[in-house]
Structure formats: C-alpha cells, structure tokens
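Excluded from the complex is one protein chain; the other protein chains are retained at their positions.
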Amino acid sequence: MYYQIEKNEITNLLDHWMKLAGVFAPTEKGQFTVFENLMHGDELRINGPHNTRYPPKSLFLPQSERLFTLKNGNLVEPKINNEPRIVFGIRPCDAHALTLLDTVFLTDQYKDPYWQAERERTILVGLGCDEPCASCFCTTVGSGPFETRGLDILFIPLNEKYIIKQVTEKGGSLLTDLRKVPDTIETEIQKLEQKAINSLPIAFETIDIREKLYKLFSDAYWLKVSQSCLGCGVCTFLCPTCYCFDIVDEAQRGERVRNWDTCMFRIYSQEASGHNPRPSRFERTRQRLMHKYAYWLDSINEIGCTGCGRCVRYCPVGLDIRDMIRKAQNWEVVE
Amino acid sequence: MTDNNTNPYKPMPMRISRAYYESNDHSLKTFELDFLGASDCDYFFAHYNPGQFCQLSIFNKGEAPFGVASAAWEGKFVRFTVQKMGTFTQAIHRLKVDDQIGMRGPLGNGFPLDMWRGKNLVIVGGGCAFSTLYALTKHIQHPDFRNDYNELIVIYGARNSGLCMYKQDIQSWYDRDDMQLHQAIDVPENEWLHHVGYVPDVVREVAPSPDNAVAIVCGPPIMTKFTLPALTDLGFAPEAIFTSLEKRMKCGIGKCGRCNIGPAYICKDGPVFSLAELQSLPADI
Partner (left out) sequence: MSDLELHLRSEVARILQDGSVDLVVGFEAESIPLKPQPTFIEDSKDADRLIINGFCQNNLATFLTRLPKEKRIGIVVRGCESRSINALIVENQHARDKLYLIGVPCHGIIDWRKVEALAGENIISAEENENIVNVHTIRSQFSIDRGDLLHDSCARCLHPNPVSPDIMLGELLPEGDPVLARSVVDEFQLLSSEKRYAFFTQEAERCIRCYACREACPMCYCTECFVDHANPRWTESTISPAGTQAWHIVRAFHQAGRCVSCGACERACPMDIKMTYLTDKLNDDLRRLYGFQVGMDTSTQPPFAAFSLDDKKRFIS
C-alpha cells in the first residue's frame, strides 16, 4: 500500500503524530544531528547530514540504562515504559541493524525485558536514501538504500513528495488519513532505488570472507591493520550493530546499571587472575572484524554490519573497515 | 531467575546456611545457600545439571560466575566454593551464616550426561576448579544414577593437602567400591599416602583406558594445557575429552558479548566444551 505527502507537509504530519505518541527524529545539535524527542515538527533536520552520528540503537539499548534500583536491600526493576513511540527518519541500515540485534536480545531461552519493551512500544518510520553518501556501503553487506527489514513504514523521497510505503500492519495505523497512491508508483520507485544502488560501488568482496578471516587468524595481517588503531571506542559506540555492555553497581546512586562497552579497550577481557586473552590491539582488532564478518555469519548466517559508514567517517586515524576487509580478501596467507 | 523467567538479569535472594573455610590459609571458603523464594527453588532444580554455574551478586560489589559444587539430591540448597582473588571474592568471603546474597542461575550448558550413559568416566580436576567435578561425582554416586554409568575414576590434584576441598567427604570415597580415587599433591608431605606429582603426570601414571570412556578435565589453564595431551597420548579422541572454560563474564546469558570464543559464548554455549568443539573454535582464550 502506498501513500504520499508533499515534502513541505512533513512538519504538519509529525505534529499530528505527536498527538498519538512521542516522536523521535533527527534534530540539530551543533554541526550534526541526533535523534531526540521532538517538541514541534519543525525541529526535524533531515536535509543536512545524511545520518545522525550517534546511532539510533541508543533508543533501544541506551548507552547507560538503569537495570535495578536498590530499595531496602532488594534490587527492584524500573517500571516498564509502555508509552507508544514513533521513531521517524531512521535510515534503512540502522533499522536493519535493529533486526540483527533482536537475534541477540530476544532469544528463545532469554528475552531481555528492557530491549523488548522498547521494541514493542515503537513504530519505526524509515527514510530511504535516494542519495547515499561516499562512506555508505550497505549494498556490499546485503542491505540497501530502500531496505525495509525492521521498518514499519518507509518514506521514499521522490521529487517534491514523499512516497510512503506501508511495510507492516503496525505501520498502517499511522497512515489512515493520508492520500493513497496507486501501486503503479512502484515503477518510479524502482528506478529511483536502482539509481541509488548504482551510485554505491561494491566496497569489497563478501564471498568466503568468513573462511578467509579464519585462515588469517594467526597471520601478521592483523598487525598491519591494527598498527595505527588508537584503541578508542568511537567505531564500536557509533556502530548500529555493536551491542556489548558492562554491568556495574553505582553504589552512590543505589543502582545497577548497564553501559555500552567495547572490545577495543584492553580491560574489556582482562581477567582477575591477570591473564588477558586479548593483550594487544592485534587480538582486539581481530575480535572486532571477525565478530562482524565471521562470527555473526557462524551464528545466524548474516554479516554483522549494515554498511552505515559511521566507523569509516569518524575514526580519528582514518581507518577504513572497507579497506581492511579488502586487504583481508587479497592477503596471501603464509602457510 | 524469577519463576516465570521474566527478567534474566534479576538475582534471586538467597540466604547463607553454611559457611566454612576449606583451607588453613583461608583462601578457599565454601558456602551453602538456601532459597528465600519457593518458586525460585523449584525453578532452579527443574533446570539444574552438574557443570552449570551461577552468577552470585552482592550489590555495590558486582557479580561473578561460580561453578555449582552440589548435586540436586543433596538437598534444596546450592553449594559454591570461592577462592579469594579480587574485590568481589573478598566481599563474599566476609559473608557469614544468615547473610543474604543474590544468585542468578542455573546458567550454562552443564555436562552432557545423557551422552555419557553407559560409559567409563575419568574425572580429572585440579585446584579450586574441582568444584563442578565434585558436583558431578556426587551426582553419579547416587544409587538412582550410578547404574547409568560404568566405571568411575577420579583424579584430583591440589598444590598441597591443605588446599584440597571437601576433605572429609572425599576421604570417604576411598571406602567406596564403585569408584577409584587418585588424589595428588605437588610436593611430598609427611603422612600423605597418595600420589605426589602434577596432575598430568598422575594421569599418565594411572593410565585410564580410552575404551568406551570419556574424560572430563577442569583445572587451572596450565594444568589443562598439559593434561589434554596426556589424555590424547593415552588414546582419548577429541570427542571424548571435555573441559570447562572460564573467561571474564558479565551477563551470563549470552547478551553482553564479552565471553566469546569465536562465535560461541562460554556462558551460553559452554562452559563445558569437548576438545573437538574447541578445536573448531579460534584460539581466542
């Protein structure tokens, strides 16, 4: 089912939706944009930076999240937040990443109640990328500029309008007042999609990447790609598919909290005995790359990267994961 | 875990019913924990299997994983032996009878007992890692389960006789006719009647037969490193050798990402792995 609105009607639409639920969308913060709870539709900023720097995964897995409060010696859970929420303007790479994270947080054996509550109360309204960036590589890793995985609704910019595609029934609830468009619009959308896809060069070969990385496990290749790495947390914190966290008791506030953590820090795997299975950046860089391009494939047969390009744009030393994987594919293994 | 498993991060409240030092140097202390919630108790024993671990939780000190050292038939309590190493274990050591502590579990896969039916079991343990092997041995010794398995050989080494855990009970195992016990210490002591030497050497000395047998090895990394080749030399295939791994853990349920070896999480896919499984995983330990 397709609908349409004029691009200049978007502010009104968001204001209308705000009567139904909280609306989180990219808004200005200095030179970049960030997902925040809009007070008014005209706070929306989607014509500047292509994507937010800080990833929208923070809306589901906050960087710091209170798990329990200490009350009378017992750990008490916070009340589940059931209030409906609309996330507008999420790019397909980021939404696709959320479906990957679902396979971690919502397993048959253990369902993470905090993640589950945030996912269930949210409708995801995506914004297709008609003009992908130079740092984007979603098509290389099996995603795409108009990918709908994870979305309830997809907004597709087409000339002066947005063509709105309903993806799920849940999404349909927001579109009842909008003008319908006949399905023949699909031809134009496909043309637009193909143009966007064509503008994205294939960044590296993914065939057999898992096997190649395993072959390289002890190879000096890792030394080469980790030498200039500073070992900060920029790539992992801005990454929409990274999910590692630490659990910590904040005694002065009486809270048990979970905070984003990163395999790039030395203390991440430091054991009480003093042993560290990943003592240098060689092992830690290997862990990061192999997690995304080998272990995720082992677990669910999907690459654990959706090509958003944030790690590429914001690495302080200009390390480019696309370059690292290309190097891996071309590296001659020393037998 | 709460009875309907709504929040896997929430510890169950437990009460310490017994607390006693295992060693004269007070580095090892054993605790027995009672459940304060009846449904927690039911949940635990409905899911518990030797080889599993629990996350013990003291607010403001954190959480850490400990192998369960008791068998279900022993009673509606859970036993742990804790070695004093860092901030958290020091805090546990300060706890006394009637103090409360949080517990999340049972976690992990446990020993694959069904796969071992009818087999000869060679249990090899060293130091404080023996706790889950103690649970396993206790389980097997029970008349309801003993006939599920064939011969039972237990090899247990400690640095010195003082550091041996569960001394009284283990002493009584010498009187049993349904198992062989081989204790060892590193250097000779007066009045020590059993083996002297490192566990890998004792394994070679005892030379258990690999026929229809599985070996289970738990110990400090250095002991495991040399025991595995000893078993391989004796003819044990990688599929017939099992071990229990440790790594820094936080959530214990395969979500925080920390304890992985390649695609496997020690907390969820382990901590018990066969050597064959380990050989298919990258050397990330």
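Details
Order of writing sets the labels: A and B. Residues in every chain begin at 1.
Methods note: contacts are C-beta pairs under 8 Å (C-beta built on N, C-alpha and C of every residue); 3 or more make two chains touch, one makes a residue touch a chain.
What you are looking at is a predicted structure, and each value in this text was computed from that prediction instead of being measured.
Touching the chain that is not shown, out of A:L75, A:V104 or A:V234: A:V234 (per the contact rule at the top).
Within the whole complex, the absent chain has one touching residue among A:A196, A:V257, A:L289 or A:A328, and that is A:V257.
For subunit A, the list of residues touching the undisplayed chain reads 29-32, 49-50, 53-54, 63-64, 131, 133-135, 227-228, 230-234, 237-238, 246, 248, 250, 252, 257, 259, 262, 265, 267, 312-320, 322-323.
To be clear about the criterion, only the chains that are shown with their structure count from here on.
The geometric centre of subunit A is 39 Å away from that of subunit B, both derived from CA atoms. Those residues of subunit A lying in contact with subunit B across their complex are 67-68, 70, 73-75, 77, 104-105, 107, 109-113, 214, 217-218, 243-249, 251, 256, 258, 261, 263, 268-273, 275, 277-278, 283, 287, 290-291, 294-296, 298-299.
Looking at the complex, you find that subunit B touches subunit A at residues 5-11, 13, 57, 59-63, 85-86, 89, 100, 102, 221, 246-248, 250-251, 253-258, 260, 262-263, 268, 282-285.
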